[in-house]
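Note that one protein chain of the assembly has been removed; the remaining protein chains are unaltered in position.
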């Protein structure tokens, strides 16, 4: 094996765990609140964080994009949120599902669980389930909160209320531990959501990132922008020897050589590290950059070489 | 090689962080946990003393809230002239003597039950006195704690023993602009239920109709219910009209008040972060029991609220 690793892509992918830890910390800066059992109530919560992070987490430094979207859409004043959609489009184009792979606290949580040594299962055969998350996004995050309203025009945040396991993990559990009033309020809804959290935890141990793959509406939104994102995967056809190691290494069931900007790709870079010829790397910029990067990266090679 | 080392490192990191998470959860756990155990042993430091104090208070309150009807009878027959709050007088002894003087009202079983419970209370009170003697700051501190995190509430729920928490005073207006003073409001009602809500809070709006029904029920018993919409503090015109709009649509006719956000009550409100939150306040302006967090449309929350109301009403009559 070549010992001389080079390139930002390699480094980023290798230090991904640390970047995820750092992002989780930045997303949840107000740690003392865990002990106090209160929430951070400053202006930082006007802006949403890129990942799925409940704003009812005592430490949360910003708003959850999905929670905020439902809050706006479900209020009696508005039935659509340009503000949140705008932020999500910007994030989607600027970073895409790189956010899932590097910045999302709940993604990291699932990955840590997956490190527990047990027998692991492939999700390849469960591919149809990956479309479920688009339904969650459309129905639970948008349609139901916006249109199933009460007599004063307010809708429920259906995703937060009935599905989101992050809300239980970061919100309900720490708050109810530190706060007896909230403990007294725990009811059937909590039991339901707690069971969902337990299922996601159990599944995360056996499968890689089950919530991201099948249910996450935020992941679904970013997935739609993966193809046009400035953050891309790049496969150098000249270097590729079609060994298939990248596809095997991919835990999101993507073949990067065929569809480098697949909706399921979370830019984790496992393929980059698996590639024996270093043909795969991250690329950041407008357009496809095919010609330019090829020439820039290996000016010694002719780009009309055969692709094997 | 490098790959392997990296893998081990990331595993170690994962392990470390998981431990951290577990530990922090455990820390929270003990914080909540020491309320339920550690009853009779001596406290080692002031912090433990506070925890024990609160715990004992909670136990006492549990006893009193269990057989509400019987206790109400006891309170009713209590000697009206008898001061509850005499120095050194044990509340358990007071209950025992009251029970004794009213024994013709109870069956033998009831008598036994009441006497047993009152003796328990006497023991608890004795322990409380001990703690108070050793750590005089404790009683004070336990109320202070409650002040700083109102919804957090490791709040003590004593009955007439002088260490009750006052509901913060305010001078404000109702949504129609009529002046409202907290002193007059509380002293004019045997019990006042204060409901904190805000206009875009779905469950808060969902319970408005129930609260209106409760207000009518309370009116018959000499009590009242008021709402505090946190958006309307400082008299924000737009927020007031929105709040009124919602109240009208929900058919809620009870009084809603606002006050300055920089006052005592305003700061108290700023510390409430969970909505809706409902407080029960007695005639002396003291908060009865712990605040109800969450909508009272939930059956068990409604029951808890009713218990607190009954407790306040009974104390007012006794």
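By written order: A and B. Residues from 1 in each chain.
Definition applied: a residue touches a chain if its C-beta (ideal position, glycine included) is under 8 Å from a C-beta of that chain, and two chains touch if they have at least 3 such contacts.
The working rule: contacts and distances are computed from a predicted model.
Visitor: The chain that is not shown, which UniProt protein name from "AtuA-like ferredoxin-fold domain-containing protein", "histidine kinase", "Thioredoxin" or "Carbon monoxide dehydrogenase" does it carry?
Guide: From the choices "AtuA-like ferredoxin-fold domain-containing protein", "histidine kinase", "Thioredoxin" or "Carbon monoxide dehydrogenase", the unshown chain carries the UniProt name "Thioredoxin".
Visitor: Out of B:98, B:182, B:202 or B:311, which is the one that touches the chain we can't see?
Guide: That would be B:202, which touches the missing chain.
Visitor: Touching the left-out chain: which of A:11, A:46, A:242 or A:277?
Guide: A:46
Visitor: Check each of A:160, A:200 or A:235 against the chain that is not shown and name the one that touches it.
Guide: The single option touching the absent chain is A:160.
Visitor: Of A:24, A:75 or A:238, which residue touches the hidden chain?
Guide: Here the residue in touch with the unshown chain is A:75.
Visitor: One chain is left out of this view; which of A:52, A:87, A:136 or A:212 touches it in the full complex?
Guide: A:87
Visitor: Just the residue numbers, please: which parts of subunit B touch the chain that's not shown?
Guide: 198, 200-204, 230-231, 273-276, 293-295, 298
Visitor: Give me the subunit A residues in contact with the hidden chain, please.
Guide: Within subunit A, the residues that touch the unshown chain are 39-43, 45-46, 48, 54-56, 60, 62-64, 67-68, 71-72, 75, 77-78, 81-90, 92-94, 156-157, 160-162, 164, 167-168, 171-172, 175-176, 182, 185-187, 189-190, 192-193, 225, 227-228, 230, 286-291.
Note that in this section only the chains that are shown with their structure count from here on.
Visitor: Which residues of subunit A touch subunit B in their complex?
Guide: Listed in rising order, the residues are 1, 3, 5, 14, 17-18, 21, 34-39, 41, 71, 74-76, 112, 115, 150-152, 154-156, 173-175, 177-185, 187, 273.
Visitor: What part of subunit B is in contact with subunit A in the complex they form?
Guide: 1-3, 6, 10-11, 13-14, 17-18, 24-25, 27-29, 31-32, 35, 149, 151-155, 200, 202, 205-206, 245-246, 249-250, 270-271, 273-274, 277, 290-294, 298, 300-301, 304
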